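Heads up, one of the protein chains got dropped from this complex, but the rest are sitting where they should.
Chains here go by letter, A, B and C, matching the order in which they are written, and residues are numbered from 1 within each.
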Amino acid sequence: MAKQLRLGVGLWCVSFASDRFVGGGYRPMRSLEEQIKMVARIEGAESFDLHTSDFTGLSPREVQKMASDSGLKINAVNPNIFGDPVFKYGAFSNTDPKIRRKAIDLVKQSFDIARELKANVSSLWPGQDGFDYYFQCDYDELWDNTISSMREIVDYAPDLKICYEYKPKEPRMFSLAGTAAKALLIVNEVNRKNFGCVLDYGHALFAHENPSESLRLFDRAGKLFNVHFNDAYGNWDDDLMAGSVNIWSNLEFFWYLKQSSYDGYVTLDMFPFREEPFEACGLALRMIRSFEAIVETLDIATIRDIQKRNDAAAVMEYLRKKVLVR
Amino acid sequence: MAKQLRLGVGLWCVSFASDRFVGGGYRPMRSLEEQIKMVARIEGAESFDLHTSDFTGLSPREVQKMASDSGLKINAVNPNIFGDPVFKYGAFSNTDPKIRRKAIDLVKQSFDIARELKANVSSLWPGQDGFDYYFQCDYDELWDNTISSMREIVDYAPDLKICYEYKPKEPRMFSLAGTAAKALLIVNEVNRKNFGCVLDYGHALFAHENPSESLRLFDRAGKLFNVHFNDAYGNWDDDLMAGSVNIWSNLEFFWYLKQSSYDGYVTLDMFPFREEPFEACGLALRMIRSFEAIVETLDIATIRDIQKRNDAAAVMEYLRKKVLVR
Amino acid sequence: MAKQLRLGVGLWCVSFASDRFVGGGYRPMRSLEEQIKMVARIEGAESFDLHTSDFTGLSPREVQKMASDSGLKINAVNPNIFGDPVFKYGAFSNTDPKIRRKAIDLVKQSFDIARELKANVSSLWPGQDGFDYYFQCDYDELWDNTISSMREIVDYAPDLKICYEYKPKEPRMFSLAGTAAKALLIVNEVNRKNFGCVLDYGHALFAHENPSESLRLFDRAGKLFNVHFNDAYGNWDDDLMAGSVNIWSNLEFFWYLKQSSYDGYVTLDMFPFREEPFEACGLALRMIRSFEAIVETLDIATIRDIQKRNDAAAVMEYLRKKVLVR
Partner (left out) sequence: MAKQLRLGVGLWCVSFASDRFVGGGYRPMRSLEEQIKMVARIEGAESFDLHTSDFTGLSPREVQKMASDSGLKINAVNPNIFGDPVFKYGAFSNTDPKIRRKAIDLVKQSFDIARELKANVSSLWPGQDGFDYYFQCDYDELWDNTISSMREIVDYAPDLKICYEYKPKEPRMFSLAGTAAKALLIVNEVNRKNFGCVLDYGHALFAHENPSESLRLFDRAGKLFNVHFNDAYGNWDDDLMAGSVNIWSNLEFFWYLKQSSYDGYVTLDMFPFREEPFEACGLALRMIRSFEAIVETLDIATIRDIQKRNDAAAVMEYLRKKVLVR
């Protein structure tokens, strides 16, 4: 357990941030190059994730050069299959075969780019796949379209770790895959070695899951392919600074993560609307390092022994002594 | 679609009702015989479900006679694997093999009774399987214990439809199977023909699911084995009188249910703490008949056509005209 | 009770719609004139509300002319004290007196404009007043700043009905006034005749309130100054098409509204991201008319009588017969 986790930052954390009330954004636009340079300055950041929609006028080669110049790896190269309003009724699940085709082709292009960028991972967040109203959809059709779309997609790039990301709602009222278990049902039905799940800590909280349990659900199935990190109050995808809301839950998460088979990056997925992104991400990575350091002091055998007895008071007393008493 | 659904009542709806603040109960105890007779008087009720823990001093034969005397079928005979505090840390998932054994044996006995009662269904609600605190459990152990327990259980009674019931929380903070998808993951992993899922409408709402979508998820997999009905505000397992909170959602639910392959009973699972149970259940069954009657007027082809276009305004206008305009 | 409610539309319902993932918007921009003309075409719309930030290059006189040419009244003229990132840490509660001054002056200017437009109402939604993180704020300071800001504001325009709008969260994690009761505490403390509350139906649902109860809370205090209408699932400010999720709750709301002292407009506050706004608003107003028509058939004395006995089964049976049986 002594090895430190490898940490990364989603470029969107340091990019423009708007919402439905502040359409003009909470801060000025930054160029992709400025975003990458900012991430490079964040202590502890070794990699970044980005969406191919961020490549405004740049070639993959130019982006690759920016990354290597800044000393950063590119972890995940993600297609943006949610930001174009053509996908407003869904990308992979869309009832219109032409729009599904557009989504699939866009994903394949992003895989081509990922290869050029030497990235091994691509995360698919099908944010528009879902529904808003009762009677609006034939749920089987959404599901079947998703399965067939995903099969074509993952078979196009057996060399990449392709990850499906769940979230309960936003921007749709109901996402097609709202929970860890539903994402895993999709992944199981698609049934390909290179297709797994993203675990986003805040999405798990929003789904009223215990994130550690969802982590085990995925890892147990050999499907923990990517980890997004942030914090949240549990009633929305708050995308807050990591470590700012929860501690016990975070410690448990890293305790299980460090014992899992996962060897990829832990990547920040935050929306610091009001905070200076450099400060927010720096704090977040320091929080993770603090959690890691504390987790190192937690004796696995002791905790496992208490778990055999389900003794919550004993395990909380053990944690209290380790964390809160000095 | 013209055939009416067969309706039943869980005996617990008309039985004693206590909670943590009113331990003495909201109404006097009734004997099992009185409960059955009350259900028989509820217009529309054709069957009842019960727990074998309700058999206080009665033989299965005596219970069977009460049912037939009252003109009711017995739909589901359920083991009570949650009410004895020995199961406080779980039944099927318990870390203690002796307690798991006790739970498994209790279930097998209930299957024997079910056969004597000519019931075809047994619903397992593992209410104590789950956890309350961070670090309290080894989640893999809970899962593995559940799978192995369930395999033994379902293999004991290939002649019965055995159903697993999910719910997000209560009495545990986190149930092992909190969502439809998680129940289905368990059912898929156990992988037996006679093992499927209960869909409880209010549990789906509490899990922030659209109940119709969960219905399709189960039916699509051939695993919709039992349906519990009630109503709820969506932030707890309220177990309110059916039809008292939601209408569009209820109509959608019955619309999909009547098109599904499900041919079992729709059984009331309510806790009318303050209401006279006879009145509450009577209202609930009349609500269901009203929903059925309205559903009959909804043209499937018209709705499917709108669904192809995802046109929520059109489908809501269609529904408004059918339901709200006279 | 026979008089129909007067209905209006918030111009933002038919305007541009973006969110944090679709920054470029779900549909093309429309000019203010096009927006007003669209509202004028919606059957049943008699008025509109707007924000003074919508006046891009237009004088109040020009906007007034557009309204009168289209045959619409202007109900509420609202300052936009949330959309400029200078207010990201709050408008009226901001710890920086210069930013509070800017917010107060902006509101006063909007009151001047309201008078030019012959509007009687101005709704203040202090969306940025609140906080995101533990330890981030001195709560007393936020409260005190709000009270003093509001006093200056409402004293500037004793001729206008000035309304404070509550909502639990978004865009801040915690709004200063998240519930009806908290808004009323602020209004009570400010203690001016021309200062009251907006009741937004979906905000009440999001706060886990029964909207009818919140309506009574405000009306009983003589503080129901404005009504926003929409629908929602209750776990977010969904801003869905009115009537699309709830029916009993909507009927109860209009039943109480028509018995209340409120004589202003019921104004749509929806965000039809994916729906054609003209269709969405048209449906919403038809839904309201349907609810009104049903409410006309509900006998007040009968319901009051049942309420004396708290008989939920009886009141639901009464409603079932009125609404679901034909």
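The working rule: a contact is a pair of C-beta atoms (placed from the backbone, for glycine too) under 8 Å apart; a residue touches a chain by one contact, two chains touch by 3 or more.
Quantities reported herein were computed from a predicted structural model and do not represent experimental measurements.
J.: Touching the hidden chain in the complete assembly: which of C:Ser70, C:Asn120 or C:Gln136 does that?
T.: Only one listed residue reaches the unshown chain, and that is C:Gln136.
J.: Decide which residue listed in C:Gln4, C:Ser31, C:Ser68 or C:Asn188 touches the omitted chain of the complex.
T.: Of all options in C:Gln4, C:Ser31, C:Ser68 or C:Asn188, contact with the hidden chain holds for C:Asn188.
J.: Would you write out the residues of subunit C that touch the absent chain, in ascending order?
T.: 89-90, 95, 131-141, 143, 168-169, 174, 178-179, 181-182, 184-185, 188, 207-210, 212-213, 216-217, 220, 248-249, 251-252, 255, 303-304, 307-312, 315-316, 319
J.: Contact with the hidden chain only, please: which subunit B residues?
T.: Residue positions of subunit B that touch the missing chain: 16-27, 82-85, 88-89, 127, 132-134, 169-171, 173, 233, 235-236, 238, 240-241, 244-245, 271, 273-274.
J.: For subunit A, which positions touch the chain that isn't shown here?
T.: Interface with the chain not displayed, on the subunit A side: 208, 233-235, 241, 243-249, 272, 274-276, 279-280, 282-283, 286-287, 290-291, 293-294, 310, 312-314, 316-317, 320, 323-326.
As a convention for this text, only the chains that are shown with their structure count from here on.
J.: Compute the centre of every chain as the mean of its C-alpha atoms, then state which one is farthest from the centre of subunit B.
T.: The most remote chain is C.
J.: Could the interface between the copies subunit A and subunit C be described as same, meaning over half of its residue numbers are common to both, or is it different?
T.: Same-residue interface.
J.: Please tell me the distance, in whole Å, between the geometric centres of subunit B and subunit C computed from their C-alpha atoms.
T.: Whole-Å distance between the two chain centres: 39.
J.: List, in ascending order, every residue of subunit B touching at least 2 other chains.
T.: Within subunit B, the residues that touch at least two other chains are 208, 248-249, 310, 312, 316.
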